[in-house]
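Note that this complex is displayed minus one protein chain, with the remaining chains in position.
We call the chains A and B, going by the order they appear; numbering starts again at 1 in every chain.
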Amino acid sequence: MALLSVRELEVKFFTRRATVHAVRGTSFDLDPGQTLGIVGESGCGKSVSSLAMLGILPKTGRITNGEVLFDGKDLVGLSDSKLRNIRGKDIAMIFQDPMTSLNPVLKIGRQITEVLTKHLPMDKQEATVEAATLLQRVGIPNAADHLDDYPHQFSGGMRQRVMIAMAIACRPKILIADEPTTALDVTIQAQILELLKKLVVEEQMALILITHDLGVVAGVCERTNVMYAGRFIETGPTPELFARPRHPYTLGLLKSVPRLDAVRKEKLDPIGGSPPELTNVSPGCSFAPRCVYATDESRSRVPDLRPIDGPDHLVACWNPVPDEDLPQAPGAEWAVR
Amino acid sequence: MLGYVLRRLLLLFPILLGLSLLVFLFVRALPGGPAIALLGERANDQSIEQINESLGLDQPLPVQYGRYLKNVASGDLGSSVRTRQPVTSELSRRFPATVELSLAAMIFAIFAGIPLGFVAAKRYGGVLDNVSLVASLIGVSIPVFFLALLLKYIFAVKLGWLPTIGRLSLTVQLDHPTNFYVLDAILTANWTALWDAIKHLILPAIALGTIPLAIVARITRAATLDVLSEDYVRTARAKGLDPRVVDRRHVLKNAMLPVVTVIGLQTGLLLTGAVLTETVFAWPGLGTLVLDAIRFRDYAILQGGILFFAVIFVLVNLLVDVSYAFLNPRIRYR
Partner (left out) sequence: MSIVEAEAAQLNVDRPSGLWVDAWDRFKRNPAALVGIALIVVFIVAAVFAPQIASFEPNEQAGPLATNPAGPGGDHLLGLDQQGRDVFTRILFGARLSLLVGLVSVAVGLAIGLVLGALSGYLGGWVDFAIMRLMDLMLSVPGLLLAIGLVTIMGRGLFQIMLVVGIVQVPTFARLLRGAILGQRESDYVLAARSVGVPGHRILLGHILPNSIAPVIVQATLAMATAIIEVAALSFVGLGPADPRLPEWGKMLAENANRLEQSAHLVIFPGLAIVFSALGINLIGDGLREAIDPKLKS
């Protein structure tokens, strides 16, 4: 039985001007201890799904369809008070910008202990001790001294570690990391990702890593789902996806990443055009306007996810990338170590 | 932060000096000349000569200023033209009444304004939000003396719920150890007087406090709206905290920073508002003192009153700045 089972999730935002179809029917399973990457451009709806699951969408957003089964219960339609018992305790989330994601007027220690005292039968003193331990685990030296510090006294990388400490405080079964490294320097990025990997093993925690950066999923995630315009258009084991990207969009993503070992004269190959406005629900595949393989069928019918190259690798495409257009062998080297 | 406080304290002296210079020049520029102004039009030649001497009016200006400073520093602000009492004693006699009124008005503005602004922000676009916006706008468009008159007319004259003038009914006895009537009543356990004093305080405080209330409510609303859209509020929600905890510890605590600044800025409004409100309710405070001084051309009191008000204003602003520095960890821990 999967730990988390999402079926046909749809999320819409109702604004005065227009209705935004942010998530258009996504489904996936997550097993205990599994690492899943969700990849896509900004605005494709990847963060929205997680916010929706936890019930912390902005006021204008709503889940309009689908179910999210966690531990047997459907999170959709659950009252906020019940969801609060799950948020921060069984499912935790960390966000992109550590500079703005911490309360500037509250001490770091307090921001950690408040999660502990809310969800666990601890008192203030026990929580304080535990907070120091947590800071230690995420790699902050002299943890106990820092409990009384304020966020502005920390660097970006340290703040993200604090966020992680807050998230794992109650030993959640799932950690959702929404672009955890995007706002950080490259060297710090690597450290944070290593920390996440270590915690996944130590805590036996499932991880959903949301990012637009392919390099990030390559090093961390067993499986990857590629999202475009509110839908998953390709899912599969990460090495498989990198070696055999069957959706033209995935292929495009891979090809547009500059390679250190590329022959000097090769130009970068961006994907022409821009992602569609999520206010329109056009018939057919949403990628079709930018796709070199598009046919009339692509433009008129929405493809659903079907197995290709094996039962684990699914792609939503009428005209998957043929073998001769696949990237060369080097993709396989990016597999999870 | 200590450095910050010290620097602000240091800046205080040039400002106070500047103020004294301003008032000094003011007195020198009064119609009829400083001697007549400070003594009154019916002064005899002997007193005029005396004051010319003591003020050193035949001396060069800088010397005069020096003398003036010496006087002010030793607490001598001259004597009232009307009552011949020292200006400082008149000021200190009336001071508690105005402070009591201003405090009551401020408490009203804060305890009504902040919740109003907060709830309006949380129910953005709702009925309360729009109503509060309209009310705020009317609040800043109404002259305080008109509001005071209206309130007096409706609640005191027409409905008779509250007294029209003064701090205490004529029939009520009260000892005045502090001259703050509410405090005095509590200290002497005089409960009838306490209730009477509070009744007299209500209308003037509401009249004086309504405009600051409108401003506080608006700023609270704006600050709360800003904070609600901040990432750390999302983090707090993602941690599964109770909504009330999120509101209190994460939203309000941050929204209060700009609000505190604004509250401090209201002091100016309160001071000038006191001048206008006190007269409507015959409240025996600094405001009526200044007003009478204008009416009777008691320039001695007027210059003392202006100086006094300005100094209070500057001190309160300093206090507000320091409190803000204390409340904002980014400044407190540089």
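List of remarks:
Definition applied: a residue touches a chain if its C-beta (ideal position, glycine included) is under 8 Å from a C-beta of that chain, and two chains touch if they have at least 3 such contacts.
Everything numeric here is computed off the predicted structure, so don't read it as measured data.
Judged over the whole assembly, touch between the missing chain and the shown ones holds for B.
Note that of B:Leu201, B:Val275 or B:Ile301, the residue touching the chain absent from this view is B:Val275. Within the set B:Val99, B:Ala112, B:Leu149 or B:Ile202, the residue that contacts the chain not displayed is B:Leu149. By the touch definition given at the top, chain B reaches the unshown chain through residues 14-15, 18-19, 22, 26, 29-31, 133-134, 137-138, 140-146, 149-150, 152-153, 157, 218-219, 222-223, 225-226, 258, 268-269, 271-272, 275-276, 279-280, 290-291, 294-295, 299, 302, 306, 309-310, 313-314.
Simple rule for what comes next: only the chains that are shown with their structure count from here on.
Centre-to-centre spacing of chain A and chain B amounts to 54 Å, using the average Cα coordinate of each chain. For chain B in complex with chain A, the touching residues are 230-232, 234-243, 245, 249-250, 253-254, 257, 327-330, 333.
Within the complex, the chain A residues that touch chain B are 54, 56, 80, 83-89, 92-93, 95, 97, 100-106, 114-115, 118-119, 149-150, 152-153, 163, 166.
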